[in-house]
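And now, chain A:
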Amino acid sequence: MVNSAAYLDLAKACLPELALTATSLLVLFLDLVWARELEDTRRRRVLLAAFLSGGALALLTTFLWPFAGIAPGGMWSLGATGLVVKQGLIVMGLLSACLMAPGDWSEHAGEYFAVLALALVGMLCMASAEHLLMIFASVELASLSLYILTALNKGQRESTEAGLKYFLFGGVAAAFLLYGFSLLYGATGEMTLKALGAKLAAGSPDPLVWVAVAMVVAGFGFKVAVVPFHWWAPDVYQGAPAASAALIASGSKVASFWLMLKFMGSGLAGAAGDGSWGHFVSGWMPLLAGVAALSMVMGNIAALGQSSVRRLLAFSAVSHGGYLLLGILAQGEQGAASVVFYSLVYGFSSIGAFGVVSFVENAAGHDRFDAFTGLSKRSPVLAFSLMALLLSLAGVPPLAGFFGKFYLFAAVAAVKPLGWMWLVSIAIAMSCVSLYYYLLVLKQAYVAAPTREDMPPLEIPLCARLTVLFVVVVLFVLGFFPEFLLGRIHHALKLGVL
Partner candidate 1 sequence: MLAWTLYSAFLGVLVLMFVPVPGARWARGVALASSLTGLGIALLEAVKFKPAGELITIQKWAWIPSLGIDFHLAYDGISLTLVLLTGIASVAGILFSWNVEKRPREFFAFYLALIGGVHGVFLSFDLFQLFVFYEIAIIPKYFLIAIWGSTNREFGAMKLALYSFVGSALVLAVMVAAYVLSGSQTFSLPELAKVGFSADFQRWAFPVSFVGFAILAGLWPFHTWAPTGHVAAPTAASMLLAGVVMKLGAYGALRVSMALFPQGLKIWHESIGWLAVAGIVLGALVALAQSDFKFVIGYSSVSHMGFVLLGLASMNIAGLVGAVLQMFSHGILAGLLFGVVGRMVYDRAHTRNLDELKQLNLGRELPFAAATFVLAGCASMGLPGFSGFVAELQVLMGAWKRFPWMAIAAGLGIVVGAAYTLRAMQRAFFAADAGVLAPGTTESAAPHDPWEPISCAEKLGAVSLLAISIAIGLYPAWMMIWIQSAFDGAFFAGLRKVVGW
Partner candidate 2 sequence: MNTFGSLSALIFIPLVAGLVVAFLPARAAKAAKGLAFLAAGLCAGWVAWIGGRFDSAQAEMQFVEKWPWIPSIKVDYHLGLDGLGLVMIGLTALVVPFAMAVCRHETRRVPLMFALILWLEAGLFGAFTALDFFHWFLFWELSLVPAYFLIKFWGGEGRGPASFQFFVYAMAGSVSMLLAFLAVSVATGTFNFLEWAEKGRSGELASALSVRLAWFETFKTQEGLAQCVFWMALLGFAVKVPMFPFHSWLPSAYSEAPSGVTMILTGAMSKLGVYGLLRLILPVFPEQMREALDLLLWLAVATIVLSAFAALGQKDLKRTLAYSSVNHLGYCLLGVFAAMKVTETGGLWSAEKAAALNGVLLQMFNHGITASALFCFLGFLEQRSGGLRGLNEFGGLRAAAPVFCGLMGLSMFASLGLPGLNGFAGEFLIFKGAYALAWAPTAVATLGLLVTAIFLLGIMQKVFWGPLPERWTHWPDLTLGEKLLVTPATLLTLGLGVWPQAIVHWTHATVTQWVGWLRF
């Protein structure tokens, strides 16, 4: 029976989430009571300031009162690494918020920040969930908030369409997930991850478990947009307003991959199987390996044919999902570190990329390649940021993305030494392909001559500009000195509990 002392402990355990919930309510209140009367720019600024302060507070609590261990009730656990993930998520949420630029949907500014905060809450919960129901609830919280964020631009048809598609796909995926969870409960009678894992490892697996595993993979696969569950991604990435898309691409991925890592690692430990060359044993590993291979291949090849930069980023996200799955396959300390590192780096790059793309889109009215023509002349700093971001995504040194990919490959190659080399080879090969399409965008920005000589520099609000610059600096710093982040992650992993 959970008593009041336990509730107090539980409250301490979820301080960041509480802070963010409070922020969301605060913003709504502020908007209703005061900000609504102000003119657009001021209103946005005020609400953004409120949101940022709330988020900063949440971040602060993770530093001042970090929680470690399993909370009473067994549904909530947090380790040092999970804390790093949460910190990353909050920062990403803050950065995405800063990207909010004036647009048709600014009249819903208050709702935007509120729902954003709630999405963050959902993601943070995903990061600490230890119980099947908790997992499902947090996933749903995050997802529903993201659907709303996608559709928020009521003036644009694409936004609504994207939101609807996301919702429909998401609903189906949630159903899969739930069904899978119920099968797992049915097979083992357990709901917490550790117990689940122990039960599966002990007994001989029920055929039903395989079905459950497949369904769970499907559900998670949808969240991270890997093949063949990725069909929502291009439309959503294209239709959603930039700030929302940034969050979907960054925060949602980080949280989902972290969750998958924990779930597959401890929850489904017994049903792992093996997919390394010559050692096929059925389980979720070969399944994920297949999904990873398909995602890397299809994501990169589909990106080759895109004419819209946002869709290109979407397919690139699909392929990056594939790379991150490699880290999950690697398991162990290296695997976990590589997943956390790269998902954080990838998240930051996505935020920056969406930022730049949205600025260009606002200026040109569309996001096809020729919107970028002559960018290096018009706004050299922005063009340079674009170069850094895209090259980080491509995995070119000295940027953080290179080290992240490298670490993923090294981690998975070390398992049963070189057992997974076939997958690593596919990954490296597809990385080459990705350079081509990123260079195409950069070619437009740097090489192609603009049609008019006197194009003015782009108009970008200050905090959005600062956000992009911050991201670029982070990418360079982590590229030169990955140890800054990696050291923290390893240190955290050594402390034990994930």
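Here is how the candidates were picked: all candidates are chains of the complex that A comes from, given by their letters.
Here is the rule we use: a residue touches a chain if its C-beta (ideal position, glycine included) is under 8 Å from a C-beta of that chain, and two chains touch if they have at least 3 such contacts; residues count from 1.
Since the model is a prediction, treat every value here as computed from it, not as a measurement.
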| item | value |
| --- | --- |
| Touching candidate for chain A, same complex, options 1 or 2 | 1 |
| In the complex, chain A residues that touch candidate 1 | 337, 376, 384, 391, 396-398, 402-403, 406-407, 409-410, 413-414, 417-418, 421, 424-425, 428-429, 431-432, 435-436, 439, 443, 446-447, 481-483, 486-487, 490 |
